[in-house]
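For this view, one protein chain was removed and the others were kept in their places.
What follows is subunit A.
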Amino acid sequence: MQVTLKNFTKTFDDTTVIDSMNLAVNDGEMLALLGPSGCGKSTTLFAICGIHRINGGQILFGDRDVSDVPSQKRNVGVVFQNYALYPHLTVFENIAFPLSVRGDSKPDIEREVRAIAALTHIEELLARRPAQLSGGQQQRVALARALVRKPDVLLLDEPLANLDAKLRLEMRSEIRRIQLETGITAILVTHDQVEAMSMCDRIAIMNKGEILQIATPTDMYRAPVNKFVAGFLGNPPIVMLEGRTSGDGRFLVKEGTSLPLPARLAGMPGDTPLSLGVRPEHFGAAGANRVEGTISFVEPQGRETLFDVTLDDGVVLRSIQPARDDVVFGQKVVWPLDAEKLLAFDVSGRAV
(Lines give C-alpha, C1' and ligand atoms only; values in the text may rest on other atoms or scores of the structure.)
Protein backbone atom coordinates (compact mmCIF):
# COMPACT_ATOMS: atom_id res chain seq x y z
CA MET A 1 0.00 0.00 0.00
CA GLN A 2 1.45 3.33 -1.01
CA VAL A 3 1.49 6.02 1.65
CA THR A 4 1.42 9.64 0.57
CA LEU A 5 1.66 12.81 2.62
CA LYS A 6 0.51 15.93 0.81
CA ASN A 7 1.31 19.32 2.32
CA PHE A 8 1.14 17.72 5.74
CA THR A 9 1.21 20.41 8.44
CA LYS A 10 1.30 19.89 12.18
CA THR A 11 1.21 22.55 14.86
CA PHE A 12 1.32 22.21 18.62
CA ASP A 13 -0.45 25.24 20.11
CA ASP A 14 1.27 28.09 18.30
CA THR A 15 4.44 26.36 17.15
CA THR A 16 4.45 24.86 13.71
CA VAL A 17 6.45 21.67 13.97
CA ILE A 18 6.02 20.52 10.40
CA ASP A 19 5.08 22.87 7.60
CA SER A 20 3.57 21.41 4.43
CA MET A 21 5.68 18.32 4.08
CA ASN A 22 5.40 16.00 1.11
CA LEU A 23 6.41 12.38 1.21
CA ALA A 24 5.58 9.29 -0.80
CA VAL A 25 6.36 5.80 0.43
CA ASN A 26 6.13 3.18 -2.28
CA ASP A 27 4.22 -0.06 -1.95
CA GLY A 28 6.29 -2.71 -0.19
CA GLU A 29 9.08 -0.33 0.54
CA MET A 30 10.81 0.21 3.86
CA LEU A 31 11.55 3.87 4.39
CA ALA A 32 13.52 5.39 7.23
CA LEU A 33 12.68 8.75 8.72
CA LEU A 34 16.09 9.74 9.98
CA GLY A 35 16.95 12.84 11.94
CA PRO A 36 18.15 14.25 15.24
CA SER A 37 15.74 14.33 18.18
CA GLY A 38 13.11 17.03 17.88
CA CYS A 39 13.19 17.08 14.08
CA GLY A 40 9.56 15.99 13.78
CA LYS A 41 10.08 12.40 12.66
CA SER A 42 8.01 10.86 15.46
CA THR A 43 5.35 13.53 14.97
CA THR A 44 5.11 12.46 11.35
CA LEU A 45 4.82 8.83 12.38
CA PHE A 46 2.09 9.55 14.91
CA ALA A 47 0.21 11.59 12.33
CA ILE A 48 0.29 8.67 9.92
CA CYS A 49 -1.13 6.28 12.50
CA GLY A 50 -3.70 8.81 13.67
CA ILE A 51 -2.54 9.50 17.22
CA HIS A 52 -1.91 13.12 16.24
CA ARG A 53 -4.58 14.94 14.32
CA ILE A 54 -3.10 16.82 11.36
CA ASN A 55 -3.59 20.57 11.02
CA GLY A 56 -3.32 20.75 7.27
CA GLY A 57 -2.81 18.68 4.16
CA GLN A 58 -3.73 15.09 3.45
CA ILE A 59 -2.61 11.58 4.30
CA LEU A 60 -3.39 8.98 1.67
CA PHE A 61 -3.17 5.19 1.93
CA GLY A 62 -3.28 4.16 -1.68
CA ASP A 63 -6.14 6.30 -3.00
CA ARG A 64 -7.96 6.42 0.31
CA ASP A 65 -7.79 9.74 2.18
CA VAL A 66 -7.36 8.80 5.83
CA SER A 67 -6.72 12.31 7.16
CA ASP A 68 -9.92 12.28 9.20
CA VAL A 69 -10.18 8.54 9.80
CA PRO A 70 -9.73 7.59 13.46
CA SER A 71 -6.73 5.42 14.42
CA GLN A 72 -8.89 2.37 14.93
CA LYS A 73 -10.04 2.34 11.32
CA ARG A 74 -6.73 3.12 9.61
CA ASN A 75 -5.42 -0.44 9.77
CA VAL A 76 -1.91 0.55 10.71
CA GLY A 77 0.42 -1.61 12.80
CA VAL A 78 2.67 0.24 15.20
CA VAL A 79 5.69 -0.94 17.18
CA PHE A 80 6.46 1.50 19.96
CA GLN A 81 9.87 2.26 21.35
CA ASN A 82 9.09 0.58 24.68
CA TYR A 83 6.99 -2.11 22.89
CA ALA A 84 3.87 -1.25 24.94
CA LEU A 85 2.99 -4.88 25.54
CA TYR A 86 -0.03 -5.44 27.77
CA PRO A 87 1.58 -6.65 31.00
CA HIS A 88 -1.46 -8.49 32.37
CA LEU A 89 -1.92 -10.64 29.26
CA THR A 90 0.13 -13.56 28.02
CA VAL A 91 2.05 -13.32 24.78
CA PHE A 92 -0.72 -15.23 23.04
CA GLU A 93 -3.39 -12.88 24.39
CA ASN A 94 -1.26 -9.86 23.50
CA ILE A 95 -1.01 -10.94 19.88
CA ALA A 96 -4.65 -12.04 19.82
CA PHE A 97 -5.92 -8.71 21.16
CA PRO A 98 -6.30 -6.90 17.80
CA LEU A 99 -8.15 -9.92 16.40
CA SER A 100 -10.45 -10.37 19.38
CA VAL A 101 -11.31 -6.68 19.27
CA ARG A 102 -12.24 -7.16 15.63
CA GLY A 103 -14.50 -10.03 16.69
CA ASP A 104 -12.74 -12.89 14.91
CA SER A 105 -13.78 -16.41 15.84
CA LYS A 106 -11.69 -18.43 18.30
CA PRO A 107 -10.26 -20.91 15.75
CA ASP A 108 -9.38 -18.06 13.39
CA ILE A 109 -7.56 -16.20 16.15
CA GLU A 110 -5.73 -19.36 17.18
CA ARG A 111 -4.58 -20.00 13.61
CA GLU A 112 -3.53 -16.42 12.88
CA VAL A 113 -1.60 -16.06 16.13
CA ARG A 114 0.23 -19.36 15.53
CA ALA A 115 1.12 -18.29 12.00
CA ILE A 116 2.50 -14.91 12.99
CA ALA A 117 4.34 -16.45 15.97
CA ALA A 118 6.02 -18.83 13.56
CA LEU A 119 7.06 -15.94 11.34
CA THR A 120 8.57 -14.02 14.25
CA HIS A 121 10.05 -17.16 15.91
CA ILE A 122 8.22 -16.88 19.21
CA GLU A 123 6.09 -20.06 19.15
CA GLU A 124 7.53 -21.36 22.41
CA LEU A 125 6.87 -18.10 24.26
CA LEU A 126 3.12 -17.88 23.74
CA ALA A 127 2.20 -18.86 27.31
CA ARG A 128 4.53 -16.39 29.00
CA ARG A 129 3.86 -12.90 30.21
CA PRO A 130 5.79 -9.87 28.92
CA ALA A 131 7.69 -9.51 32.20
CA GLN A 132 9.21 -12.96 31.63
CA LEU A 133 10.68 -12.02 28.24
CA SER A 134 14.01 -10.51 27.26
CA GLY A 135 14.15 -7.24 25.35
CA GLY A 136 14.58 -8.94 22.00
CA GLN A 137 11.70 -11.31 22.66
CA GLN A 138 9.45 -8.43 23.71
CA GLN A 139 10.37 -6.75 20.46
CA ARG A 140 9.35 -9.82 18.49
CA VAL A 141 6.03 -9.98 20.33
CA ALA A 142 5.38 -6.30 19.64
CA LEU A 143 6.14 -6.91 15.98
CA ALA A 144 3.86 -9.95 15.88
CA ARG A 145 1.03 -7.98 17.50
CA ALA A 146 1.46 -5.14 15.02
CA LEU A 147 1.42 -7.52 12.05
CA VAL A 148 -1.23 -10.01 13.10
CA ARG A 149 -4.21 -8.29 11.53
CA LYS A 150 -2.35 -7.73 8.28
CA PRO A 151 -2.14 -3.94 8.39
CA ASP A 152 -1.68 -1.81 5.27
CA VAL A 153 1.31 -0.06 6.80
CA LEU A 154 3.77 -0.96 9.53
CA LEU A 155 5.21 1.88 11.59
CA LEU A 156 8.27 1.38 13.77
CA ASP A 157 9.13 4.06 16.31
CA GLU A 158 12.79 3.67 17.29
CA PRO A 159 12.28 -0.07 17.67
CA LEU A 160 15.88 -0.85 18.52
CA ALA A 161 16.61 1.97 20.93
CA ASN A 162 15.96 -0.11 24.04
CA LEU A 163 18.11 -3.10 23.06
CA ASP A 164 21.75 -3.78 23.82
CA ALA A 165 24.27 -3.64 21.01
CA LYS A 166 24.34 -7.33 20.11
CA LEU A 167 20.56 -7.78 20.11
CA ARG A 168 20.24 -4.63 18.07
CA LEU A 169 22.31 -6.20 15.33
CA GLU A 170 20.21 -9.37 15.42
CA MET A 171 16.85 -7.56 15.47
CA ARG A 172 17.93 -5.26 12.68
CA SER A 173 18.15 -8.12 10.24
CA GLU A 174 15.12 -9.86 11.78
CA ILE A 175 12.86 -6.85 11.28
CA ARG A 176 14.09 -6.50 7.73
CA ARG A 177 13.54 -10.20 7.06
CA ILE A 178 9.98 -10.07 8.40
CA GLN A 179 9.26 -6.94 6.41
CA LEU A 180 10.51 -8.53 3.22
CA GLU A 181 8.66 -11.79 3.86
CA THR A 182 5.35 -10.04 4.44
CA GLY A 183 5.98 -7.46 1.73
CA ILE A 184 4.43 -4.81 3.92
CA THR A 185 5.03 -1.09 3.45
CA ALA A 186 7.03 0.03 6.47
CA ILE A 187 8.19 3.31 7.93
CA LEU A 188 11.00 3.29 10.46
CA VAL A 189 11.71 6.26 12.68
CA THR A 190 15.24 6.41 14.01
CA HIS A 191 18.03 8.77 14.92
CA ASP A 192 20.62 6.09 14.24
CA GLN A 193 22.11 6.35 10.77
CA VAL A 194 23.41 2.79 10.89
CA GLU A 195 19.90 1.44 11.49
CA ALA A 196 18.47 3.57 8.72
CA MET A 197 21.15 2.62 6.23
CA SER A 198 21.22 -1.07 6.99
CA MET A 199 17.47 -1.74 7.17
CA CYS A 200 15.79 0.48 4.65
CA ASP A 201 15.31 0.79 0.92
CA ARG A 202 15.28 4.55 1.09
CA ILE A 203 16.03 7.16 3.71
CA ALA A 204 14.21 10.43 4.22
CA ILE A 205 16.48 12.61 6.27
CA MET A 206 14.75 15.28 8.34
CA ASN A 207 15.83 18.35 10.22
CA LYS A 208 13.68 21.00 11.89
CA GLY A 209 10.45 19.61 10.46
CA GLU A 210 11.68 19.45 6.91
CA ILE A 211 12.71 16.58 4.66
CA LEU A 212 16.12 17.48 3.29
CA GLN A 213 16.73 14.53 1.02
CA ILE A 214 15.12 11.24 0.06
CA ALA A 215 17.44 8.72 -1.49
CA THR A 216 18.79 5.20 -1.21
CA PRO A 217 21.36 4.83 1.58
CA THR A 218 24.30 4.59 -0.83
CA ASP A 219 23.25 7.56 -2.92
CA MET A 220 22.68 9.64 0.15
CA TYR A 221 26.06 8.74 1.57
CA ARG A 222 27.85 9.44 -1.70
CA ALA A 223 25.99 12.53 -2.74
CA PRO A 224 24.44 14.35 0.19
CA VAL A 225 22.45 17.41 -0.89
CA ASN A 226 23.79 19.61 1.86
CA LYS A 227 26.20 19.94 4.74
CA PHE A 228 23.72 18.70 7.33
CA VAL A 229 23.12 15.43 5.50
CA ALA A 230 26.84 14.95 4.92
CA GLY A 231 27.56 15.50 8.59
CA PHE A 232 24.70 13.29 9.79
CA LEU A 233 25.66 10.23 7.77
CA GLY A 234 28.95 8.49 8.29
CA ASN A 235 30.72 7.22 11.35
CA PRO A 236 33.34 8.43 12.14
CA PRO A 237 31.88 11.68 10.82
CA ILE A 238 33.06 13.77 7.91
CA VAL A 239 35.57 16.59 8.54
CA MET A 240 34.44 20.00 7.28
CA LEU A 241 37.09 22.52 6.23
CA GLU A 242 36.15 26.18 5.69
CA GLY A 243 38.04 28.17 3.08
CA ARG A 244 38.08 29.68 -0.40
CA THR A 245 38.85 28.58 -3.94
CA SER A 246 42.15 29.74 -5.33
CA GLY A 247 40.96 29.91 -8.94
CA ASP A 248 43.48 27.40 -10.27
CA GLY A 249 41.73 24.22 -9.18
CA ARG A 250 42.89 24.32 -5.59
CA PHE A 251 41.29 25.12 -2.29
CA LEU A 252 42.82 27.29 0.40
CA VAL A 253 41.81 26.33 3.90
CA LYS A 254 41.27 29.30 6.22
CA GLU A 255 44.30 28.26 8.25
CA GLY A 256 46.58 28.24 5.18
CA THR A 257 46.86 24.70 3.82
CA SER A 258 46.18 24.25 0.13
CA LEU A 259 44.22 21.18 -0.95
CA PRO A 260 43.21 20.04 -4.45
CA LEU A 261 39.59 20.45 -5.57
CA PRO A 262 37.84 17.58 -7.36
CA ALA A 263 38.13 17.88 -11.12
CA ARG A 264 34.42 18.71 -11.53
CA LEU A 265 35.00 21.92 -9.55
CA ALA A 266 38.34 22.90 -11.06
CA GLY A 267 36.75 25.59 -13.18
CA MET A 268 35.33 27.53 -10.24
CA PRO A 269 36.22 31.22 -10.14
CA GLY A 270 38.75 32.22 -7.48
CA ASP A 271 37.91 33.50 -4.01
CA THR A 272 34.57 31.63 -3.77
CA PRO A 273 33.88 30.68 -0.15
CA LEU A 274 33.37 26.92 0.19
CA SER A 275 33.22 24.14 2.75
CA LEU A 276 35.14 21.05 1.82
CA GLY A 277 34.07 17.74 3.34
CA VAL A 278 36.68 15.00 3.78
CA ARG A 279 35.37 11.58 4.76
CA PRO A 280 37.90 9.57 6.79
CA GLU A 281 38.01 6.72 4.26
CA HIS A 282 39.14 9.10 1.51
CA PHE A 283 42.26 10.16 3.34
CA GLY A 284 45.15 7.78 3.84
CA ALA A 285 44.01 5.07 1.45
CA ALA A 286 44.40 6.04 -2.19
CA GLY A 287 44.56 9.10 -4.39
CA ALA A 288 46.95 11.20 -6.36
CA ASN A 289 47.56 13.95 -3.86
CA ARG A 290 49.89 13.81 -0.89
CA VAL A 291 49.18 15.50 2.41
CA GLU A 292 51.74 15.72 5.18
CA GLY A 293 50.99 15.88 8.86
CA THR A 294 51.58 14.54 12.35
CA ILE A 295 49.55 11.76 13.96
CA SER A 296 47.75 13.41 16.88
CA PHE A 297 45.34 10.66 17.91
CA VAL A 298 45.12 6.92 17.41
CA GLU A 299 41.99 4.92 18.15
CA PRO A 300 42.25 1.17 17.46
CA GLN A 301 38.83 -0.32 16.74
CA GLY A 302 39.90 -3.89 16.11
CA ARG A 303 39.29 -4.37 12.42
CA GLU A 304 40.11 -0.75 11.68
CA THR A 305 42.21 2.00 13.16
CA LEU A 306 41.12 5.61 13.30
CA PHE A 307 43.76 8.34 13.09
CA ASP A 308 43.66 12.09 13.55
CA VAL A 309 46.33 13.83 11.51
CA THR A 310 47.23 17.43 12.36
CA LEU A 311 48.62 19.37 9.44
CA ASP A 312 51.34 21.99 9.95
CA ASP A 313 48.87 24.86 10.25
CA GLY A 314 46.64 23.07 12.77
CA VAL A 315 43.99 21.65 10.43
CA VAL A 316 42.92 18.18 11.63
CA LEU A 317 42.00 15.48 9.12
CA ARG A 318 40.57 12.10 10.07
CA SER A 319 41.57 8.83 8.48
CA ILE A 320 40.22 5.32 8.87
CA GLN A 321 42.33 2.42 7.65
CA PRO A 322 42.49 -1.34 8.02
CA ALA A 323 44.10 -2.05 11.38
CA ARG A 324 47.78 -1.14 11.43
CA ASP A 325 50.21 -0.60 14.27
CA ASP A 326 53.20 0.63 12.30
CA VAL A 327 52.08 4.23 12.78
CA VAL A 328 52.29 5.69 16.28
CA PHE A 329 51.28 8.86 18.02
CA GLY A 330 53.49 11.84 17.14
CA GLN A 331 54.85 10.29 13.95
CA LYS A 332 55.10 12.34 10.76
CA VAL A 333 53.19 10.82 7.85
CA VAL A 334 52.58 11.66 4.20
CA TRP A 335 49.28 10.11 3.18
CA PRO A 336 47.32 10.22 -0.06
CA LEU A 337 44.08 12.19 -0.37
CA ASP A 338 41.44 11.13 -2.88
CA ALA A 339 40.48 14.55 -4.17
CA GLU A 340 37.80 13.26 -6.55
CA LYS A 341 35.73 11.97 -3.65
CA LEU A 342 35.74 15.24 -1.72
CA LEU A 343 32.39 16.92 -1.09
CA ALA A 344 32.02 20.66 -1.48
CA PHE A 345 29.28 22.95 -0.15
CA ASP A 346 28.59 26.62 -0.79
CA VAL A 347 27.99 29.22 1.91
CA SER A 348 24.33 28.30 2.23
CA GLY A 349 25.35 24.68 2.85
CA ARG A 350 24.13 23.30 -0.49
CA ALA A 351 26.28 20.74 -2.28
CA VAL A 352 28.12 22.01 -5.36
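For the reader, a short list of remarks on this structure follows.
By definition in this document, contacts are C-beta pairs under 8 Å (C-beta built on N, C-alpha and C of every residue); 3 or more make two chains touch, one makes a residue touch a chain; residues count from 1.
Methods note: contacts and distances are computed from a predicted model.
Per its UniProt record, the hidden chain corresponds to "Maltose/maltodextrin transport system permease protein MalG" from the list "Cobalamin B12-binding domain protein", "protein-glutamate methylesterase", "Maltose/maltodextrin transport system permease protein MalG" or "Acetolactate synthase". Residue A:Cys49 is the one among A:Leu34, A:Cys49 or A:Val91 that touches the chain missing from this view.
Of the listed residues A:Leu33, A:Val78, A:Ala196 or A:Val278, the one in contact with the hidden chain in the full complex is A:Val78.
Mapped onto subunit A, the interface with the missing chain covers residues 49-51, 71-73, 75-78, 80-84, 86-88, 97-98, 101-102, 145-146, 149.
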